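All protein chains but one are shown at their positions in the complex.
Letters A, B and C mark the chains in the order given here, with residues in each chain numbered from 1 onward.
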Amino acid sequence: MATTVTGDLRTQAAHAHAEPTGLWSWITTVDHKRIGILYGASAFMFFLIGGLEALLLRIQLGRPDNTFLSPDAYNQLFTMHGTTMIFLAVMPLSAMFFNFFIPLLIGARDVAFPRLNAFSYWVFILGGLFLNASFLFHAAPNAGWFGYANLTSTQYSPGLNIDFWMIGLQILGIASLAAAVNFFVTVLNLRAPGMKLMRMPMFVWMSFITQALLLLAFPVITVALILLMFDRFFGTHFYVPSAGGDPILWQHLFWIFGHPEVYILILPAFGIVSEVLPVFSRKPLFGYAAMVFSGAFIAFLGFGVWSHHMFSTGMGPIADTVFSLSTMLIAIPTGVKIFNWIGTIWGGSIQLKTPMYFALGFIAMFIMGGLSGVMHASPPADLQQTDTYFIVAHFHYVLFGGSIFALTSGAYYWWPKMFGRMLDEKIGKIHFWLMLIGFNLTFFPMHFAGLLGMPRRVYTYSAETGLTWLNQLETVGALVLFLAIAAFLYNILKAWAGPRNAPADPWNGATLEWAIPSPPQPFNFAEIPVVHSRDPLWELKRERGGPLPEPARVSGAGIHMPNPSFWPALTACGVAAMLIGVMLLPKLGPWGIIAGGALLLFGVFNWAFEPA
Amino acid sequence: MADTAHAAHVGAHLETHSETSTGLDSRKLAIWTFIGSECLFFASLIGTYLVYRGRSLVGPFPHEEWVSPAGVHFEPILEIKLVTVGTALLLFSSLFVVLALNGAQRGRRGQLLTWLGMTILCGMFFIGMQVYEFTHFVHKGLTIKTNLFGASFFTLTGFHGTHVTIGVIWLITVFILALRRKLPPEKALNLEIAALYWHFVDVVWVVIFPVVYLMK
Amino acid sequence: MDAQVAATPGTTPLDHDHDHPGPAVYVKIGIILFILTALEVAVYEVGYNHADAGFGAVLHPVVVPVLLLLSACKFALVAMFYMHLKSDSRLFSGVFVFPLVIAAVIICALVALFFYLHSLHY
Partner (left out) sequence: MHQRNSALRRHLGWAPLCALLTATLAACTDPAYTQNTLNPRGDFARMVDHVFLTTVWWAALAFVLVEGALLYAVFRFKGRPDDPEPKQIHGNTTVEIIWTIIPALILAMIAVPTVRAIFKTYEVPVGPDVTEIEVIGHQWWWEFRYPKAGVVTAGEMHVPMGQPVALRMTTQDVLHSFWVPQFAGKRDVFPNRNNVLWFRAEVTGNFSGQCAEFCGIEHGRMGYRLVSESPADFDKYIKGLQATAPPGSATMRMVSSAAPATPVQVSTSGATVPQQKARGDTAAASVQAAPAAPAAPSDPLVAQGEKLFTMKGCIGCHSLDATKPTGIGPNLANVGSRTYIAAGMLPNTDENLARWISNAQAVKPGVLMPNLMLKPDEAKALVAYLRTHK
């Protein structure tokens, strides 16, 4: 029975479905796959920008007392590097995978609200461009990615820098929230028949938990930013000590958001490797239920540890103790995940393809980042570590060694499905080794630099500190990383120029997306599959006693898909215009806000009453 | 093959009420998700208000009198009576909208229009109450800049007021639909979703009212 | 067997047919809400303005918890009956209550942390 249903997918012969092309089709698209590609392309562009910023930082630090960058330029660059990497690179790269693959993995034709999905993307890209536009005014944000009050007050930061940051992040927050509602509902509601919650692929589970985190964490930073905005524009004193305000409130609100945020960055990565490892070990994921629950537990605990970023603020011994212990607790569910991954490859038949390289690299590097995290969790020890390069080492191990390695693994794994083209294995492996070496060369010495006395966010240091050689190693490492990313770019371009001949199932995959052609047709599944197990495709192949025939492209006639729409993009412009209007209050008066609001309302009403 | 046809149907009407994996309507689930998220939004604002309670360096204060250094005397600024009326109106509006929904679901157009109209009126009165309260405070010398109480009070109640305003606009839209006979029972969900949002705005006030106005 | 599974879309449907209470219940709840609000204001009046003697003196030290309790009752009534959480799918309750718990914990934690911080004097 199941065989027939899924079998039907591949046997319906017909004319190819004509896909729309052209710029307008991208602006009005509501196809989750195209939106995914938009997310991916934009995020990768931002990743390159963020990486370039990092390179400049590293060049500046390559010599003591260097004057390559002015102090102000350095401050702008590290702030934008952090902000870009977190909000404009890793989060939207994850969003690319949510968009493209959640519907495919759960056997759906699209997300629950396709137009809302387009809206999210357009808000995101406008926010990202707005943030980066600050460079044109020589006023890029310059107070660090967590912008501690009261440095961000008008008194100490009178320029536009902080305005750009504050407004930009609010715009991005709206994008994240809209997307989170959408995917939360999609996962709950659009699963194919038989796809019970405990049959969902692990990537879907981790993404689902990530949406919950987004929904709960982003409102908090929104409020923190609103209070800052009121301080800066309307003369309130939320963070102004002279009037009784307390800058520490910012820190609490920021990190109530900020810590869940780091799990927002890592959980999708956990999901990706949980897909890759079983496929390339030819063995199901070890301890599926434990993986689900540990993911949920990590997310839940993530709301109770925020003050571990504030140990040096002197919160008092009881608060320190509570937050220290809760933080340490997170190592347990995370350890469970690591062990289950090792359990997955244990006894498997490991196929060392590029995605697997990156997945294994992820485990190895993330463990190191996690262990240094546990070292920070001890407040007395953290009094030495905090705000030094030891912390910088920690978070690059979890963010780059964790998120970026896993996202790269996902890119190699799913590239054929997304674009119908294979990435080159040989270049992929060169990419991997360059990245592994460059990464460790850049960030491993940072542990020592930090312990030996290098504070973070300093635009230079003097030779007397003895830290020159460590910094030089790091700079060389960053150059190797540059080569690694260049190799990846080359691989992409090469695939682009090559034939579009990727098979539907190049890796002997276990999940639904491998049952349909590469790249998928707009409606994904000609017929919605019925699911009976966690690894539906493996089950099917086992029943058949061998690989499945290549699925044919079908006409899709009679399948109703949502129409393209221009209104989401227009509404997004309204949202951005309204918030930018706040920033232009002194120039335009309320008119900017009113114009943006009008555009927003116009967009929303047209959207609401447009037939889907 | 009835089940296959049925399955294809699932994907076909993505934004309409159709069979979903949970059997729940996606839009209703979405508004609940959004409401869950809003809980954290208001929690942050209420948290800020509480953290700054009693920490203003200068008056006027919510519950205490204050004599400024220049010798000007300020009464406690909050007007409990006025706000109690507003609170009651908002609570009743919750009752009204649920009656309107009941009407919509049963196809009783009169019931729907009457109670929906009443809801909108209550909402408008509430907004009017707040506008009056705000201007009154400003005249009495409390602005958003004056002190921490002013800042956190206006921000918290102001954002709540903004939510009420959005709710009113939304309900008016639904009211117009109903007037034009575009809200038949099978589309009552359009009102149900707006009503859920409206109730949420109401329960937020249920928290704000004692926290801001009644606790000294 | 397989056909059976396929016929049920997704997992088990969680939504019962709308067995929402009728207008009579709504009005009753409305009256209770009104009474609770009146009680709140009464607690405020008696607990603060007549705190020197009689019932006011008893009430005075517990005004805040009593107010919070009354408010929680109102909150629960609206959520359960007007927002239909009592009769609707439990998924909706989960999606609402979980954030609510986190929200409450965060508010309490913030208040406690600041109180503790201000109690430290160096």
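Assorted remarks:
Quick note on the criterion: a contact is a pair of C-beta atoms (placed from the backbone, for glycine too) under 8 Å apart; a residue touches a chain by one contact, two chains touch by 3 or more.
From a predicted model like this one, the values you see are computed outputs, not experimental measurements.
Considering the intact complex, the chain excluded from display touches A, C. The residue touching the chain not shown here, chosen from A:L352, A:L493 or A:A598, is A:L352.
Residue A:V374 is the one among A:A296, A:V374, A:A552 or A:C573 that touches the chain missing from this view. Of A:S25, A:S242, A:N501 or A:N563, it is A:S242 that touches the chain left out of the display.
As for the chain not pictured, it touches chain A at residues 70-72, 74-75, 142-144, 148-151, 155-156, 240-244, 246-248, 281-284, 286-290, 312-314, 316-317, 320-321, 324-325, 328-329, 331-332, 335-336, 338-340, 342-343, 345-352, 360, 363-364, 367-368, 371-372, 374-375, 378-388, 440-441, 444-445, 448, 451-455, 457-462, 464-467, 469-470, 473, 476. Looking at chain C, the residues touching the absent chain are 117, 122.
Basically, only the chains that are shown with their structure count from here on.
The touch graph of the protein chains shown is complete.
Two chain pairs, A-C and B-C, are compared here, and B-C has more C-beta pairs in contact (counted per touch definition above).
Centre-to-centre, using mean CA coordinates, chain A is 33 Å away from chain B.
In chain B, the residues that reach two or more other chains under the touch definition are 3-4, 7, 10, 20-22, 24, 29, 33, 36-37, 40, 43-44, 51. With touch defined as above, residues shared between interfaces to two or more other chains in chain C number as follows: 3, 6, 9-11, 91, 99, 102, 106, 110, 114.
Per the touch definition, chain B reaches chain A in the complex via residues 3-4, 7-8, 10-16, 20-22, 24, 26, 29-30, 33-34, 36-38, 40-41, 43-45, 48, 51-52, 55-57, 144-145, 147-148, 150-152, 155, 159.
Within the complex formed with chain C, the residues of chain A that make contact are 1-2, 5, 188-189, 191-197, 215-216, 220, 246, 248, 252, 256, 303-304, 307, 314-316, 318-319, 530, 532.
Residue ranges on chain A touching chain B, taken from their complex, read 5, 8, 108-115, 177, 180-182, 184-185, 188-193, 195, 215-220, 222-224, 226-227, 230, 234-238, 243-246, 249, 253, 256, 523-525, 527-528, 530, 559-560, 562, 612.
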